[in-house]
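Below you will find the structure I want to go over with you.
Every protein chain but one is kept in place in this view of the complex.
Entry: chain A
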Amino acid sequence: MQTIANNLLSANRIDKVFPGAKALDKVDFHLRRGEVHALLGENGAGKSTLVKCLTGAYRRDGGTILLDGVEVDPRDTFNAQKLGIGTVYQEVNLLPNLTVAENLFLGRQPRRLGFVDVGAMNRQARALLENYELDLDVTRALDSYSVAIQQVVAIARAVDLSGKVLILDEPTASLDAHEVEMLFRIIRRLKARGLGIVFITHFLEQVYEIADRITVLRNGQLVGTRDTATLERRDLISMMIGRELAAEIRAAREEPDVTGPVRYRFKDYGRKGHISPFDLEVKAGEVVGIAGLLGSGRTETAEILFGAHRADSGTAEVDGKPVQLSSPRRAIAHRFGFCPEDRKTAGIVGDLSVRENIVLALQARRGWTRPISRTEQNRLADHYIRALDIRTADREKPIRLLSGGNQQKAILARWLATEPEFLILDEPTRGIDVGAHAEIVRLIEGLREKGMSLLVISSEIEELVAYSTRILVLRDRQHVAALEGNRITADQIIEAIASANERGAA
């Protein structure tokens, strides 16, 4: 147990509840003075939610935050900054149209006789940036500089304003290797000055390069905090994606029988810059699981199969006949369905009713000249509300009022209503509570038994193990391994990701 006095920032038992899901469940997080602390977890693990609770962007529902041993309650990001907690995001949160100096001093420009003293402001800006090995023309607009430099300017502003804790949320995502080096030099310098730095990323090599300690979150819960020096990469990955329950679920299930004909065959299918060419065969009644860390090319694989991005190499066949999947419309015509990852932005239309959301894709396929009659719409909606057990007062309720799990089921219903034969699900259980998880998993099982072909992407290894008949492992935008039959275990998957990863880092 660490003593409180050692910690610069202590978050104790932080709770955060969103409608339908518990985003943070009694999470502890301790940051020491002069350390770089990596905060890791897959999408939806609660990293950003935790950061937003620390910076006051979200109001937490429970728990305490101590800064320098004193309890604080940041009301908003501005307030957090005043207390000493500064944040820099992946997308630089500065104003591109203002000059570098104005960005650094916005709201606190030096004044003389009531007017902004531009000369003094520019001098102070130059002096400030000297600490960051930058020699810029501070009178130029910020957007005349590269993202990396904008990033450093954002850090300089955050440190100058807050000066105790610096939170870096995916700062390296759009930087090249050289720029990352520059950023790391600056981070080390700030660390030497005694700042506590929280570093969020999904590049594990960078974590091992810069972080002193690592905290892992999964499904809104704390998995653990470890010293980087003593944490094996393999152990870290299994902390991030979990495996404890997998073996049990798998053991409890009969081995499904997939000996049917191959229905979908993709050869050398790929797109430059998105996903390297891969081969994929999917039979009727088969669930192909896609495993890999964030950024390994999982979603890219789904998008290219569905035609959301056009493949620039390879061929696709459906039932032995070659097809062109150049747009989602074409893919839908071949009875493909795709539930995207982010249901808030790419899935539900919040203000439309449950019924309207369910018939949306079917109507789109039929074209607007052939509307589905209201009776037919009601029948479809009622059928799926019953079949998928969507908890809603009635079918006319705006979908945004439903919980996350029920929204997810409504989106599934939307695609099921088009009677797809090949259904692609990207993170179907993201951000929904554990009970709803199990229902979605049962649903996938049910669809497979009816003879549908499915491709499911998930960060939850246990889940993949539970329902997949075959698992493809991705890393660095390549398909690197395929697991079948009794090789589908959490250990094998973690092994495949980790070994690939070590090779990648070497």
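Criterion: a residue touches a chain if its C-beta (ideal position, glycine included) is under 8 Å from a C-beta of that chain, and two chains touch if they have at least 3 such contacts; residues count from 1.
The working rule: contacts and distances are computed from a predicted model.
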item	value
Missing subunit (named according to UniProt) among the choices "Sugar ABC transporter permease YjfF", "Sarcosine oxidase subunit delta", "Heme exporter protein C" or "Glycine cleavage system H protein"	"Sugar ABC transporter permease YjfF"
Touching the absent chain when the full complex is considered, from A:R75, A:R140, A:K272 or A:R329	A:R140
Contact residue for the chain not shown (choose from A:V17, A:V72 or A:V118)	A:V118
Interface with the undisplayed chain - residues on chain A	77-78, 81, 93-98, 102-103, 106-107, 109, 111, 114-116, 118, 139-141, 143-146
